[in-house]
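First, the structure itself, so that you have it in front of you.
Here the complex is missing a single protein chain, while all its other protein chains stay put.
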Amino acid sequence: MDLSSEVMREMYWMMLLARRLDERAWVLHRQGKIAFHISGIGQEAAQVGAAFALRKGEDWVTPYYRDLALMISLGLTPKEYVLSLMGKAGDPSSGARQTPSHFSLRRVNAVSQSAPVATQCVHASGIGLAIKMKKTNQVVLTTLGEGSTSQGEWYEAVNWAAIHQLPVVFLVQNNQYAISVPPEMQMAVKSVADKACGLGLPGISIDGTDVFGVYKSFLEAFETARSGNGPTLIEAKMYRLTPHSSDDDDRTYRSREEVEEHKKKDPLLLARQVLLEKSVATEAELDTLDKKAKEMITEAVNFGEQAPYPKAEEGMHPVYFEEVQHG
Amino acid sequence: MDLSSEVMREMYWMMLLARRLDERAWVLHRQGKIAFHISGIGQEAAQVGAAFALRKGEDWVTPYYRDLALMISLGLTPKEYVLSLMGKAGDPSSGARQTPSHFSLRRVNAVSQSAPVATQCVHASGIGLAIKMKKTNQVVLTTLGEGSTSQGEWYEAVNWAAIHQLPVVFLVQNNQYAISVPPEMQMAVKSVADKACGLGLPGISIDGTDVFGVYKSFLEAFETARSGNGPTLIEAKMYRLTPHSSDDDDRTYRSREEVEEHKKKDPLLLARQVLLEKSVATEAELDTLDKKAKEMITEAVNFGEQAPYPKAEEGMHPVYFEEVQHG
Amino acid sequence: MAEKALVEAIRDAMDDEMGRDEDVFIVGEDVGQRGGVFRATEGLFEKYGGMRVVDSPLAELSIVGVGIGAALYGMKPICEIQFADFIYPAFNQIVSEASKMLYRSDGAWPVPMVIRAPYGGGIGGGLYHSQSIEGFFTHVPGLKVVVPSTPYDAKGLLISAIRDPNPVMYLEPKKGYRLIRGEVPEGEYIVPIGPANITKSGEDLTIFAYGMMHFYALKAAENLEKEGISVEVVDLRTLVPVDKDTILKSVKKTGKALVVHEDNLTGGYGGEIAAIIAEHAFTYLDAPVRRLAGPDVPAVPFSHPMQEWFMVNEDKIMNAARELANY
Partner (left out) sequence: MAEKALVEAIRDAMDDEMGRDEDVFIVGEDVGQRGGVFRATEGLFEKYGGMRVVDSPLAELSIVGVGIGAALYGMKPICEIQFADFIYPAFNQIVSEASKMLYRSDGAWPVPMVIRAPYGGGIGGGLYHSQSIEGFFTHVPGLKVVVPSTPYDAKGLLISAIRDPNPVMYLEPKKGYRLIRGEVPEGEYIVPIGPANITKSGEDLTIFAYGMMHFYALKAAENLEKEGISVEVVDLRTLVPVDKDTILKSVKKTGKALVVHEDNLTGGYGGEIAAIIAEHAFTYLDAPVRRLAGPDVPAVPFSHPMQEWFMVNEDKIMNAARELANY
């Protein structure tokens, strides 16, 4: 399967836009304009690759908090994201109730995620069960970090999908850390993909910094799921290039050298190289894209700064469905 | 490693005693003398084999509700068991607070088990961690049913043991049912032992009806654990020859033919055959043992019937340690 | 109109709703061929098949989590927890996920689901087959909590619960499954979630109760009538959202309140009712608000004398009511 130049450029664009937005969030945090940021920098290739293999708006996603690039690929706009960063009214994820990056976007079947890790994977299996009951040919993508696979919740979710051959793909973004804790302290297997053999589904480990390779792997896994042949576990290996969150100080547990070393394998740079090598785009074109991204983001930030906060009393609702404002 | 005739007879005796006691419990239930029974019939070989490989009173055990033969091997007396069956004062497991067969016997390091399945496995890993901290050469045996390995608790317990190479052996007694649910509805792997590869520890599947074979497997696994080489998962395959409990009606979900078929592989009969074949004992000797078991049990039942109930107000304590009666 | 047992009314409600709405399905342990350990789903597997009466793996968090996923997709799952005592592994999915999903997504993601759980003691179940759990779940905004005490209400409330667009915990007083009988109309009818029910009118004091305790309270009140004490009995039925109006109106009339539940006293639901009365009917009170509840020990002990010591019953209610009437 060969990707068209157009699709390749599109994928690059999503990675780029997410990256610049994410970088801006860090700036906004330093400026004291937002209270909290949790970043997906370094993980864009896995997310965009997976997203492009989905049927957008038809398939389902239960994402996690680093999935900015995934969400942008699905159609979350920079303006919408900035609203959530700033806790402003109109944040489509939670109406500014949740901390930023706990995504939800009903219009593309992206389900609301909470903070307790791995809970969303069980929901994915439930959605998969419903799809099987309804006999549609949708699939579900669920994502989480490698540390979160230590939760019993994850195990139970995968077990369900494997037993019932549900159309769910489990994407584990192995970025080498769970806050400060490395994979060796989370698991006794060499790779998260190894966990699949104990659960009875195929498991593969892929290079999570190669967006185009990721795309191919997911296309296959989704095809398997769509045709009734069950779930797949995909570990995408990568590196968390930022501290865990804006509250973290990663110098307490990893060296600067280690981080610098991994910046050389920055998935955005790698994708850029591929585009140039394959002559899918010129340096100039890519620079233009960069400019465009920054402009969009600046516009989004301005928009966000103008936007009002929710009114205090909006916190009162909706606890029960009866309180949901319709229309 | 060859077992002495004496040890073989001793193992047979424990299986026999547990079996006759268990059978008597069913009779007591039919007679309306006890309110509830949950049975280990068909699972004695795995339990006795494992128990004999332990250093009794030195090693630790977190058992489960079918482990009558295990507990008898560790030193629980028929009288003690009958007290718990009848909810009488002096029940060493719980002072008649728990339903029968939720074992505890502090004097041999057998920890109290509750009813929520798989919780005891996490305790086993904690005990294993303490042993590692204290650098003793004890080991921990924890047991449960195959259905209970569906719980996230079990996964987390095994994961801990594997990561920290704790001296814990996980015995899964695969009796083919979790109440009415067969293994195919619990897991997508062919054998519980397959789950080990996803958790990074050795896993083996053994014939749980062959007490002497079981013994050898456990001796090895405990040796590995004792020498600091980490945990093992052992699946013992067997068949639950009785309904789930005295509240169950297993005719709703399995045929009488299936049950009868498995009675041919009754582990007690198999052990008896081995003893006879190897001339470790004569028919007459074994029949004498049987008589002895029945006498002991009748005595225990009489003892139990004479024993008083706990006083009503004993239910008040001990909620906190301060209320424990010492001495 | 046929007289039916409580458990039959529950089964009828599920059967009827499954017949009417093919989005309704059941998931739980042994709900399929076995028909549930209390036979609540008996016959439904045969009628609706294994895709609508789904035997789950032995893992409660997945029962609820998969239910949530299916509900997000648009299905209406009925999740059966085999005994209320085993709901705790699912606590995170209920409290963090089902109950917070709507609020955290600003109304985008309703979770229309029912969690059924048999609860309560007095049936020889010991510590882990007797527990009351409403003390925990009435402290969870976003969740509705319902407890029927008559077959009529059981059916009507369960139909309401299944149709409710919110997560509803439906607690079944299991001691009453066969003990409590009453008229149940064929076919469709509704008992709305919300209103309490004044099941006996009286002048001297009001007893507030639910489930089995309402059953006993009513009997106690009838006996007290003969002694010349006129007792009003309110069956709370819906614990959340609580029917403050009916409660306060009744106390304002009688001037005395006795709140009864079998759950442990401290931190139990009765504290909430007492606090509401103490705050909002202060000037009408002729006596202290009295709570009669299970003692503060972990749960109901197995052995008969201790069980009886623990359980609130007709006599204890009569004694407390007499005392209060004489205040």
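Each chain carries a letter (A, B and C) given by its place in the written order, and its residues are counted from 1.
Convention: contacts are C-beta pairs under 8 Å (C-beta built on N, C-alpha and C of every residue); 3 or more make two chains touch, one makes a residue touch a chain.
What you see is a predicted model, and the numbers here were worked out from it, not measured in a lab.
Q: Considering the full assembly, with which of the depicted chains is the omitted chain in contact?
A: A, B, C
Q: For the chain that's not shown, point to the residue among B:73, B:104, B:165 or B:245 touching it.
A: Checking the options B:73, B:104, B:165 or B:245, the one contacting the hidden chain is B:104.
Q: Per the definition of touch given earlier, which of A:40, A:92 or A:152 contacts the omitted chain?
A: Considering all chains, including the one not shown, the answer is A:152.
Q: May I ask which residue of A:7, A:179, A:204 or A:296 touches the chain that does not appear here?
A: Per the contact definition at the top, the residue touching the missing chain is A:179.
Q: Provide the residue numbers of chain C that touch the chain removed from this figure.
A: 85, 88-89, 91-92, 95-96, 99-100, 103-104, 127-128, 135-136, 138-142, 240, 242, 264, 266-272, 274-275, 277-280, 282, 285, 287-291, 296-299
Q: At which residues does chain A meet the chain that is not included here?
A: 35-36, 87-88, 94, 96-100, 102, 114-117, 147-148, 150-153, 178-181, 185-187, 247-248, 252-253, 309-317, 319
Q: Kindly note down the residues of chain B that lie in touch with the hidden chain.
A: So the residues of chain B touching the missing chain come out as 60, 62, 91-95, 97-98, 102, 104, 106, 111-112, 114, 116, 119, 122-134, 152-153, 156-157, 159-160, 163, 317-325.
Heads up, the rule we're going with is that only the chains that are shown with their structure count from here on.
Q: Going by average Cα coordinates, which chain is farthest removed from chain C?
A: Between chain C and every other chain, the largest centroid distance is to A.
Q: Please compute the C-alpha centroid of chain A, do the same for chain B, then give the distance between them in whole Å.
A: Measuring from centre to centre gives 46 Å for this pair.
Q: Averaging only over C-alpha atoms, locate the centres of chain A and chain C and give their separation in whole Å.
A: 40
Q: Can you work out the whole-Å distance between the CA centroids of chain B and chain C?
A: 36
Q: Do you know which chain A residues sit against two or more other chains?
A: Counting only residues that touch two or more other chains, chain A contributes 152-153, 156, 159, 163.
Q: Going through chain C residue by residue, note those that touch at least 2 other chains and give them in order.
A: Each of 57, 59, 61-62, 89 in chain C touches at least two other chains.
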